Structure formats: structure tokens, C-alpha cells
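Note that one protein chain is taken out, while the other chains of the complex remain in position.
So, chain A:
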Amino acid sequence: MSFLAKRPFLLFLLPGFIIYSLFVVYPIVAAASISFFRWNGIGPKTFVGLDNYIELFTSSEMMSQFSNALLNSLQIFVLTVLILIPVQIIAAYLIYNQVKGYKFFRVAVFSPQFISTPVIVFIFMLLLDGNVGVFNKLLEWIGLGEYVRPWLGLPGYGMNIVWLMMSWSGFGVGMIFFLGAMKMISKESLEAGYLDGAGFWKRLFSIILPQMKITILNMILITYIVSMTVFDFNYILGGVSGGVDHDVDVMALLFYRIAFGESRNPLGGNISENSMGLGSTVACVLFLLIFVMSMLQVWLTYRRREEV
């Protein structure tokens, strides 16, 4: 008792520590260890060393699915960083400057965050539908009738549509983050810019952006993690297989498919027999992909702070 009385923090730590260790940390460690075994979760578990990793990167069927999913995930990342984040920063800057109607914009832009993914996918499916879709109707109406097509059935468009849905729903959160960062910037540096005669955009680029580098880096890292782990949009839109020819397949969906199987089109005895082993291997590769990027981020942030 006196041991605990001297260390009251232990009792405060214990419940959270146990549940966090059991349901967050243990699964990561366990996944790493399962990836060295050949196992389907029920049958015999045989140690195979790095065989699962070798299979993932040498089997041509696995490799083609893996690279397709990775490229699709990276497509979301690149599109978001190049298009969405700049637009979010501009939108945040407008609201920061309290343009007319900024209170309404804040609410309108954040609202889609509260719409759950199945609803978003459903609405976009209807809007883009070939027959009853509003988007085609709109094209006809403004005289672009020749461009009318069944958007969701077209190969190559799938990931762009997924990205559009994600951008629409996630736009507000990122924007609010940037807005929060802008509000932290001291008024003095802005006033100095004013007196120097810096214009509306110049103030954004030369005063505000340099001061929110860390926030932007954080958002890029979050975007990367999200694009590596996005699952629900692709699963709802394309099913377990990620659409025709894995058109909208992404990393997390590939992981799910290998781990829990594809009911309609099994990949073959080889993989379902080893679902746990190979599934964990994919999860570990994903962990590594995220870990490397996070470390890069920590290093960049640390270096920046040294400079300042």
C-alpha cells in the first residue's frame, strides 16, 4: 500500500494503460509476429521466416495487386497534396479575413464531415449515374451533351471519383486546422506586412505560409496516413475486390481481402490457407510505409526547430 501511496499516479495510469496496451499496441506487435508464420487462424501454425514477405514481393499475381493498390493509394495522396491542401489553405485564409458570409461558409464547409461514408457514396453514385444522374442532366443543360457518360462504369475514373468524395467530405476538417494555425500567428507580423504595403495574396505567401510550415507538414503526413488506410469509400463503391479489375483497390482493401477472403472470387487455395500470415504481412508493410514517412516528418520538424 505504501508503494502505491508514494506513487499515486500508478492508479491513474493503470486502467488506460491496460486497455490501450491490449487493444492498440498488442495488435501491432502480434501482427508483426504472425507475419512470420504460415497460418489461417484455425489450423496449424508453421514458422516460415520471411517467406510471406518474399511471396508478397515475388509472386506476380500478388505483386500486381500490391502495386496497383499502392499506386491508387498514392494517387489519393498526390491529388490531395497538390490540389486539395492549397484550396483548403486559400479557403481558410478567406475565412480568416472574414469575407462576407464567412460564418455561413464555416458551417457549410464543415457539414459534410457529419455525413457517414455509405450515404456519401450513395449520393455520388446517384448524381453520377448514367441514366438518372443529375450530373449528366447538368451537362446536357449547359450544352455539353456530347460528354454525357455513365461515369461510374468507366475504367480509370474510379480513383478520381473516390478522391472527389473524400475531398468533399474532408475539406472542412483540414480547412479548420489551417484556420486554427492562422489564428495563432501574431498580429504584429501581419501589421508589419500591412505597413510594408504587402497585398492580400502577398501577405498569405510571405507572412502567413512560412509561419505555418509545421501545420502544413502535419497535414501532409495525416493525408499520407489516410490515403494508406482509406477503406470504406473503396469498399462501398467497389466491394471486396475493389471494382472491376481492382479499379478502386487501395492498400487497406487489399489487406482486408487477403485477411478475410473474397467470397465471390477466391484468389486460390494458396492464399486462403495462409490468410492470417499473408494478411499480417501486408499490414506490416503498411506499418513500415507509414513509419518511414512519420520519421521523416519528425526529422523535418526537428530540423526546422533547430534552425529557429
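In the analysis below, contacts are C-beta pairs under 8 Å (C-beta built on N, C-alpha and C of every residue); 3 or more make two chains touch, one makes a residue touch a chain; residues count from 1.
Note that in this section contacts and distances are computed from a predicted model.
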Chain left out of the displayed complex - its UniProt protein name, from "Cytochrome bc1 complex Rieske iron-sulfur subunit", "Carbohydrate ABC transporter permease", "NADH-quinone oxidoreductase subunit M" or "M55 family metallopeptidase": "Carbohydrate ABC transporter permease"
Listed residues A:128, A:166 or A:179, member touching the removed chain: A:179
Missing-chain contacts mapped onto chain A: 7-13, 15-17, 19-20, 22-28, 30-31, 34, 41, 87, 90-91, 94-95, 97, 99-101, 104-119, 121-123, 125, 127, 131-132, 134, 137, 168, 171, 173, 176-177, 179-181, 183-184, 194, 197, 199-201, 215, 218, 225, 229, 231-232, 235-236, 252, 255, 259-260, 276, 279-280, 283, 286-287, 290-291, 294
